[in-house]
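Quick notes on the structure that follows.
The complex appears here minus one protein chain, its other protein chains still in place.
Moving on to subunit A:
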Amino acid sequence: MFPAAFEYVRAHSAEEALSLLAQHGSDARILAGGQSLIPAMRYRLARPTVLVDIGPLKELKYLRDDGPGGFLRVGAMTADMTLERDKHVRARYSLLTDTSDVVADPVVRCVGTVVGSLCHNDPSGDWGAAALAARAVMVVRGKDGEREIPIDEWLVDSFQTALQEGEMAVEVRFPTPDARTQGAYQKIERKVGDYATAAAAVQLTVDEAGRVTHAGVALTAAGPRPVRVDAAERILVGQTLSENLIRAASDEARAISEPFADTRGGVDYKKDMARVLVARGLRKAAGRLNLDLGASA
């Protein structure tokens, strides 16, 4: 189907995008990669009357790592594939590359952006859980300047974020991991490029003795918005990872998961997969940290 009629304006700078948003008010929407917005418009699930295209903005296409204590900064027009192909990101950000490897298919990833996905906030989208587990921060610009929003506050509800009228997201920041931080993203899909039947993101930081000092655990497609499994995180922190601990933490994922039944599976099955995928993710992260689960069981 063709989308409903709309007006198209191309922004030539982020500042111009903001003034176009201000000029057109609540009718205007940002067009980034278009990989969620255009299908939604074609199905007439979305009917924006004005699209502000930020696609050509080179100033929003970047990937910068501050290094220890800082952030990996991903610009609003940086495509998933850019992360995926970046050798530094591949070597240091296991959770992020695991995630970008399974979002949609490669052609979609060449165009779709990480920030666009987080702005869309589909509860079945993969970046939400990854951003929660990695403790990302969204950077949003409006006429009064920039504000930084922790990802937990950003992801408000299904297809709803903390973005306010007249604002645009310019960057997502992921804390730079140290050598003792690793993560993993585990997803069950029916075919390549499908949304998750169930998926889980985990990230762990351990101290020299192998004790978990920081844990991030979150689920995709397990409720009206991507969910953080706080209870699992609390179980993990301060402990040495073991199969027993993994079982206890992943049971919390099953308990908190509230999936919908659909063609991908029933509620019980999906809840159980949330548990299985958190356990697999924790084992994979442990492997990447060279932790021996057997010895401490």
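Operating definition for what follows: contacts are C-beta pairs under 8 Å (C-beta built on N, C-alpha and C of every residue); 3 or more make two chains touch, one makes a residue touch a chain; residues count from 1.
Criterion: contacts and distances are computed from a predicted model.
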Q: Could you check which of "(2Fe-2S)-binding protein", "Yip1 domain-containing protein", "Nitrate reductase" or "Fe-S-cluster-containing hydrogenase membrane subunit" matches the UniProt name for the chain that's left out?
A: "(2Fe-2S)-binding protein"
Q: Using the definition of touch stated at the top, determine which of A:25, A:39 or A:238 touches the missing chain.
A: A:39
Q | Absent chain, residues of subunit A that touch it | A | 2-8, 10, 31, 34-35, 38-39, 41-43, 51, 53, 55-56, 85, 104-108, 110-111, 192-193
